[in-house]
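Step one of this worksheet: look at the structure below.
Only one protein chain is missing; all other protein chains are in place.
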Amino acid sequence: MYPEDLKYTKTHEWIRLEGNRGRVGLTHYAQDQLGDIVFVELPAVGKVVKQGETFGVVESVKAASDCYAPLSGKVVEVNSRLTDEPATINQDCYGQGWMMVLEVSDPSEVGKLMDAARYQEYLKEVGH
Amino acid sequence: MMKYLPHTDRDREAMLKTIGVKSVDELFSDIPAQVRFNRALDLPRPLSDPELARHMGELASRNRSLDGLTCFLGGGVYDHFVPSVVEHIVSRSEFYTAYTPYQAEASQGVLQSIYEYQTLICELTGMDVSQASMYDGASAAAEAGLICAATLGRGRIVVPASLHPEYRQTIKTYAWAHDLEVAEVPFGPQGTADLSRLEAALGPEPACLIVQHPNFFGALEPVEEMGRLVHARGGLLVAACDPISLGVLKPPAAYGADIALGEGQPLGIRLSFGGPYLGFFATSEKLVRRMPGRIAGATLDHQGRRGFVLALQTREQHIRREKATSNICSNEALCALAATVYLCALGRRGIVKLAGLCLQKAHYARDQVARLERFKPAFDAPFFREFAVRSTLPWERVESGLLQQGQAVGPSLGRFYPELKDCFLLAFTEKRTREEIDYLVGRMEGLI
Partner (left out) sequence: MTGPARGPEPLIFELSSPGRTAFSLPELDVPERKLQEMLPASALREAAPGLPEVSEVDLVRHFVRLSRLNYGVDLGIYPLGSCTMKYSPKINEDLARLPGFTELHPYQPEDTVQGALELMYLTQRFLCEIGGVDAVSLQPAAGAHGELTGLMLIKAYHTSRGDTRRNKIIIPDSSHGTNPASAVVCGMQTVQVRSDRRGGVDLDALREVLDDQVSALMLTNPNTLGLFDENIHRIAEMVHQAGGMLYYDGANANAILGIARPGDAGFDVVHFNLHKTFSTPHGGGGPGSGPVGVKKALEPFLPVPIVGFDGARYYLDYDRPRSIGRVRSFYGNFGVVLKAYAYIRSMGPEGLLQVSKDAVLNANYLMRRLQPYFDLPYDRHCKHEFVLSGRRQKAESGVKTLDISKRLLDYGVHPPTNYFPLIVEECLMVEPTESESRETLDAFADALIQIAREAKDQPDLVKSAPHVTPVGRLDEVLAARQPNLRWRPPAPGGS
């Protein structure tokens, strides 16, 4: 449920680093808590975000949840498929359900993220 | 007084026993002494129903209602006939004693009627999506301004001075709270926005232009040109319209409006000294997630039957809190129901005929007024149902002189525009007859 090759945030995003780029999405836990995702708001390509800043919104019927950038960087790609098929996040949150690709500006920030084991411990600590 | 309070003392005692306290006062024991109110409220003694009915009747009789006057008053709300069916439907207590339809399965009546209302407003305005209702036209216009500013991240709202003065005041109040700028475009000799001054007012980055069409003076604005100018600068076009005019006038979507709104009072809602009324509000598809307030949507139940729910609720305050598109909660649902019944009663031919009657009568009246010596139409622009009259007599004398003859005219434009202190409005609905118009013109002629 929590792939080893990803880094995780306390706000339940993941990032997969590929060179100076990172693909970003929501964790299994996040999509499970939200339930059926009905709408996704993605950032504009070219937008510059700081670590911890909101970059988008995912909505279920009765909740809207901000998504926070795991690392600082520039948005170079977004998954426009989610606009028409938001449920992709529920079905495949680490694959087809990715949200954006960042050109990472400060690789040292990775140190603030969790690995899979630490993230799962964190989930236990917050009571789930 | 007790008829709305069912408990007998015996009930109260039994209930206190279940709760496990000796007196009701104990239930209030957590209210600190220093904030307890220790006297009786200084309010009049309770009235029995017959006393209340007499008292309210007396207050009502101290008003001179339009039943005893001929109403040529305009200024955004109008004396239309309200068909009996409207009053009968909105008096169904399943409608008027319901709350906002949070529990869809017990609220299909309200939800379906909202869905029908939304469709009617879309048909009337040509827009893609309507919401369930706003407080009134003025606050709808103000919220439209905020939405345009937030959508584009721009801080300048542009309004012609020919937009209803109370709309402009409302827009300014909302804009002030938001540190947004409101720029005004003066009107020209035709009583319409001065296009030569519009470009300067728009500036390089307007959030929107909020134009009223027909405007406060009843005149048609050059909306297509105005739309082009604001769109060319990346801003949005907001059109405020008289819903009855849309029986003959081009729908706002056809001249590029991004938001169409207006005062829904003419749609079967009584004048009631200023409210409750109805703000209608519709947008293009691209703004649907910026829409304020309730929206009803169609869906299916688990057996595949069609049903209706509140849709896109994540825009709203009860879910999104500080990130909601608006703070509106209670709106004007029952007035929207009245408008729904009214528009369905009219039908596609009825609305065209009704608009035609208003238009024809207003033009007949203008021709008659044009022949008078001391009164002249103030502007020459094409108009729909209302026009401004310039008088050589002071307004007070016109108003009171005509009132003595049972004729209500106005409002005076001087109260909003110092430069038009010799002007007032005359407005026309299907209720005004040729005889009444001739009588009014005769009395105007006879004024001294």
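Just so it is clear, A and B label the chains in written order, and each chain counts residues from 1 on its own.
The rule is short, and it goes like this: contacts are C-beta pairs under 8 Å (C-beta built on N, C-alpha and C of every residue); 3 or more make two chains touch, one makes a residue touch a chain.
Predicted model only: the values in this text are computed from it and were never measured.
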item	value
In the full complex, displayed partners of the excluded chain	A, B
Hidden-chain contact residue, picked from the options B:79, B:242, B:258 or B:386	B:79
Selected residue (touches chain absent from view) among B:363, B:390 or B:421	B:363
Residue in contact with the excluded chain [from B:105, B:205, B:380 or B:419]	B:105
Sites on subunit A contacted by the missing partner chain, in the whole complex	36, 38-39, 59-62, 86-87
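Keep in mind that, in the parts below, only the chains that are shown with their structure count from here on.
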item	value
Intercentroid distance (Cα basis), subunit B paired with subunit A, Å	44
Subunit A partner contacts - residues on subunit B that touch it in the complex	289, 313-314, 319-320, 323
Touching residues on subunit A, where the partner in the complex is subunit B	39, 59-64
